[in-house]
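Only one protein chain is missing from this complex, and each of the others stays in its spot.
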Amino acid sequence: MFLSKIIGSDASFRTKIVTLLGLLILFAVPLLANLFNEPFLVDIASRILIYALVAVSLDLILGYGGMVSFGHGAFLGLGAYVVGILTHHSYEGTAVAFLPGDWQGTTQAFVQWPLAMILSGLLALIIGALSLRTSGVYFIMITLAFAQMLYFFMISIPTYGGEDGLNIWERSEIPLLDLYDAKSFYFICLVLLLLCLWCCSRIVKSRFGMVLRGCRQNEVRMKALGYPVYRYKLMAFVLSGMIAGLAGALLANHTEFVGPGLMHWTRSGEIMIMVILGGMGSLIGPVLGSATLLMMEEVLAGLTEHWMIFLGPMLVLIVLFARKGLYGLLIGKGTDNG
Amino acid sequence: MELFFEQSLNGLQQGVMLFLMAAGLTLVFGIMHLINLAHGSLYMIGAYVAASVTQASDSFTLGILAALVAAGLTGMLLEFSALRRLYNRDHLDQVLATFGMILFFNELVKILWGPQALFLSTPEFLSGTLEFIPGAPYPSYRLFIIGAGLVVALLLRHLIIHTRVGMLIRAGATHREMVGALGVNIDELYTIVFGLGAMLAGLAGALAGPMLAVEVGMGEKILILTFVVIIIGGIGSVRGALVGALLVGMVDTYGRAFLPTIMRELLDPASADTVAASMSSVAIYVLMAVVLIWKPRGLFQAYGS
Amino acid sequence: MGDLKLSGVETSYGTSQVLFGVDLEIKSGEVVTLMGRNGMGKTTTVRSIMGLTPAKRGEISFGGVVIQNSRSHNIAQLGIGYVPEGRQVFSNLTVLENLVATAANHAGVDDPWTVDMVMDLFPRLRERAKQYARTLSGGEQQMLAIGRALMTNPSFMILDEATEGLAPIIRDEIWHVLEHNLKKSGQAILVIDKHPEAMARIADRHYVMEKGRVVWSGVSEELLANKDMQHRYLGV
Amino acid sequence: MADPILEVISLTKCFGAIAASDGLTFSVKRGTIHGLIGPNGAGKSTAIAQLSGELQSDTGRVRFDGQDVTRWAVDKRARSGLQRSYQITSLLPEFTAEDNVAMAIQSQQGHSFRFWENARKDNSLRTPSRKILERVGLSDFADNPAMDLAHGQQRQLELAMVLATAPSMLLLDEPMAGMGQSESLRMMELLRPLKGDVTMLLVEHDMDVVFALADMITVLVKGQVLLTGTPDEIKNHPEVRRAYLGDY
Partner (left out) sequence: AEPVKIGMITTLSGGGASLGIDIRDGFMLGLKMKDGKLGGVETQVIEVDDARKVENAKQIATRMIKQDDVDIVTGIVWSNLAMAVVPSVTRAGKFYISPNAGPSALAGKKCHENYFNVAWQNDNLHEAAGQYVTDKGLKNVYLMAPNYPAGKDAIAGFKRFYKGNVAGEVYTKLGQVDYAAELANLRAAKPDAVYFFLPGGMGINFVKQYSQAGLSADTPLFGPAFSFDEGILKAVGDAAIGVYNTSQWNKDIDNAANTSFVEAFKEAYGRNPSLYASQGYDAALLIDSAITSVGGDLSDDDKFRDALRKAEFDSVRGNFKFGSNQHPIQDIYVRVVHKDGDTVTNKIVSKVFTAHQDAYATECKL
């Protein structure tokens, strides 16, 4: 209460404070880890950032475009597989399968990561082009269907390990940087996340973003105004898929492993949960959501084997009492959709 | 040829089983506009209670009754304590809350019954087979399920189309507030409808018990399939749920039954097996995608739209 | 039979207050109108009476029972029938089902409305009895909404913009019904409408709202005579 | 000025056994206000939906501004200058009134694949939006979310949005429905000066409005054209009086 007196109840002011505090914490993580002698903290934090990146990508289409993709794991997974497969071949010295020629993959991040983004974007283009014919719950389910198809495909093709997945024996290479160093890796994730947040926050305020948000509110009206709605939504879907692909590339490096589990619907569900938990249509919210969910898992799982019996009701309570997600709770108002 | 008949029967049976789940979900989802992921948990509760009670009392009938009561009560409790606050909220809030409930129930069941699967046997009089397709004895229990499912479908249809409660349920789908303003306690009605949906899930769980593993997480496996069914059928339509369920049952069964043979005609055996298996794994998802691309709102129009 | 009384009713949507102390009184058997320009709070007043948007302050009583904290089905059960703005018929029920789904005898009258009586009143509904309400034209939907409210046998009817979007000939028909059937059967009626002359013909007394307050009230002669008020508050 | 901007040629739409529009044929002259009236359920809204492209017609053709637009999608027709308003208010509920109008203006300024500049600070959108809101009398509510406006105000906003697209032809489905008399008057004052620049097809049950504004009126009954004529002809036509006007 005292705090709110100082900073006032002005929502935009509180937004600034929260954002600043958040940034401060994010930059301080490696320091704190050193201070408390918990080097492992940096690894958890990196994973949080990576999931935050996917969650933000989902928020872009879910929170602003009203497209509830229940198959975002597909893009995450594909991005990860791109890194996994290229590294695999470069490590084994074999040619990339299903491709003409005998390119033996690479471990260069500047090839791997953009390729992960492009391929995920392409996948999003295909899935989006078909799925966007539907809307609402039907859209949720058709995206899920496509992701499941991909999941079962990856599980059954033996070339890349099937259900066993692929080990990544070498992390991606970036000149002058060592991705094996937890702190460098953390800062790469952080920079990419911040970059993505910045771009997305520009996008949602731009003309394109306004069209997207209009579509979420009343698509029929947007059509009648003359907007070829389908194209805008598809564009957003592809953008989102690309960001998710990038997150996948990072995740592959973080886990040093890729498997079809990334594409399973439960994973897509978790990403969605992060967005809703944090507060959709706010961009910052998904970051909070990712941090909260992963930390809760981390902390609760360390306390008891039956940790889910606490996590479950907590989620219910958050829904009931924090209407606009955690972000809304902090900011004291809803999303910035309006 | 008889193999084809037998497989068709299998498809029918699987479809009916799915319908039992889908009917409850489509009631709650299509009419109350509530996405209830915890529907699978109610199914699990039904199966667990049926297993325990059957074991303790040696009566499958008692087990089913207990499952109905347990699932119904749990459902009403959920509705009353939390879900009714979510009717006017975004679908996604409902997703998050009911996802939380899944976690809770899975863990609760594990604590109460242990992590290992439970045993539920077929009742004595249904444990044999019937050979009405010559050369292909068919489990009587599966026939029983087909019968039970069809009876439920008819009863449900009667309830929704011909009774006043059914009218009010449908009315609430479009103008919930108005039903209240005309003097009907819509909150109570919705609690009852939710309980009914929960009972259907419990029934499905109890009936599935003798055939399937009664284990933690059994609900989620069938939940997705159930959603596929009601999406294909068109949300909120009981008829759609039935048609969707049968379609999914048939496509899945035929895919698994005949794709390997067909693929072996086309490819070398080793890759034929893999390809056929992969194709039949995704058959229902392909079915759903095709249906939605062709008819973006499912096969049958929902009540509410 | 009961009198409806509102005193000092204040209502808000979220944080924005819309009603700032509304006082109304309607005796049983009276036909009263509520008029005013767009957005002045007429619908909100009615929603507060019905418990759909509960009043924050003030008192609403019906037949001596305080109802501002009751839930809307309880309010309706006291005998208030409601025809909402925008019709809101149950679109996936047939005409017949719309009529019977919520039917009741709330006022406990001796000869309650039956489907047949409603259909005698609106013969078009009889022709369309088996048709889904969503396929009805606007006018027929409006008749259905009125019939549906009658079937709850209220002692008090509220009609909010019951003639919006209707062809002139149908509008006349509905007013005719109000004037001749309902008034004669001794029902109290609160009508919200935008046609002062027509209202003056069918109603006894009139209230005019402006920015969430009642700013004028009087009988029909006074309404017709007061051109200045009509111009100020109704924009005629 | 006398050439038809819109020609409707035996347009038909059936819902099962109901023919909502049944061989509809009429044309609208450029720059005029053309009234479309008829009893409830005559097929007016259906006709509007067919003209705007939201409903696919079973048979028949629509020519707009010299082009056959029968097969065009909604957004394409809208961009070519054929705009509509809705009988049931249809807005972008979470946007402010000003945003709503700005979206309408933006739709006219070429494509919106512009990802970077802040659209809310774009004066080429904001200045005209403010002006239009002022014209319809919603200046005070410019920053209110559309969903918080009263019914009548939402109707005004609806019209503001359509005007903002600078259409060459407007399909107005009961623009005055739910408006009080003063608001109706104001709308009429808004629409009248547009005559000449903007052609309007006006569906409306408020006969004061129709007779005051329309140059020509087409009467629909059961999906078919009963007759087309000047307001005076319509007013006194016995069949129209019987089917529609009553004692008006």
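Per-chain numbering from 1; labels A, B, C and D assigned in written order.
Keep this in mind: a residue touches a chain if its C-beta (ideal position, glycine included) is under 8 Å from a C-beta of that chain, and two chains touch if they have at least 3 such contacts.
Not measured: the values here are computed from a predicted model.
Undergrad: I'd like the shown chains that the missing chain touches, ordered by label.
TA: A, B
Undergrad: Per the definition of touch given earlier, which of B:F29, B:Y141, B:Y190 or B:F227 contacts the omitted chain?
TA: From the options B:F29, B:Y141, B:Y190 or B:F227, the contact with the absent chain belongs to B:Y141.
Undergrad: Give the residue, chosen from A:I44, A:L115 or A:A129, that touches the chain omitted from the document.
TA: Final answer for the missing-chain contact: A:I44.
Undergrad: Which of B:A50, B:M101 or B:I222 touches the chain that is not shown?
TA: Hidden-chain contact among the options goes to B:I222.
Undergrad: Check each of B:L159, B:A257 or B:V286 against the chain that is not shown and name the one that touches it.
TA: B:A257
Undergrad: Using the touch definition from the top, which of A:G161, A:P228, A:G248 or A:G325 touches the missing chain?
TA: Considering the complete complex, A:G161 is the one touching the chain left out.
Undergrad: Name, in rising order, the residues on chain A that touch the hidden chain in the full complex.
TA: Its contact residues with the unshown chain are 38-40, 43-44, 47, 152, 155-156, 158, 161-165, 167, 169, 251, 255-257, 259, 261, 297, 301-302, 305-308.
Undergrad: Mind pulling the chain B residues that touch the left-out chain?
TA: With respect to the unshown chain, the touching residues of chain B are 3, 6-7, 10-11, 13-14, 17, 106-107, 110, 114-119, 121-122, 127-129, 136-137, 139, 141-142, 210-218, 221-222, 252-254, 256-257, 260, 269, 273-274, 276-278, 280-281.
By definition in this document, only the chains that are shown with their structure count from here on.
Undergrad: Using the touch definition from the top, how many steps at minimum link chain A to chain C?
TA: 2
Undergrad: From the centre of chain C, which other chain's Cα mean sits the farthest off?
TA: It is A whose centre lies farthest from that of chain C.
Undergrad: Determine the centre-to-centre distance between chain A and chain D, using the mean Cα coordinates as centres, and give it in whole Å.
TA: 43
Undergrad: Give me the residue numbers in chain C that touch at least two other chains, ranges are fine.
TA: none
Undergrad: Show me, using the given definition of touch, all chain pairs that touch one another.
TA: Result of the pairwise touch check is A-B, A-D, B-C, C-D.
Undergrad: In the complex formed with chain C, which residues of chain B make contact?
TA: Answer in residue numbers: 164, 167-168, 170-171, 173-175, 177-187, 303-304.
Undergrad: Can you check the complex and tell me which residues of chain A touch chain D?
TA: 202-203, 205-211, 213-214, 217-218, 220-229, 232, 235, 337-338
Undergrad: Which bits of chain B are touching chain A when the two form their complex?
TA: 29, 35, 82, 85-86, 89, 91-93, 95-97, 99-108, 110-111, 220, 224, 227-228, 231, 235, 274, 277-278, 281-282, 285-286, 288-289, 292-293, 296-298
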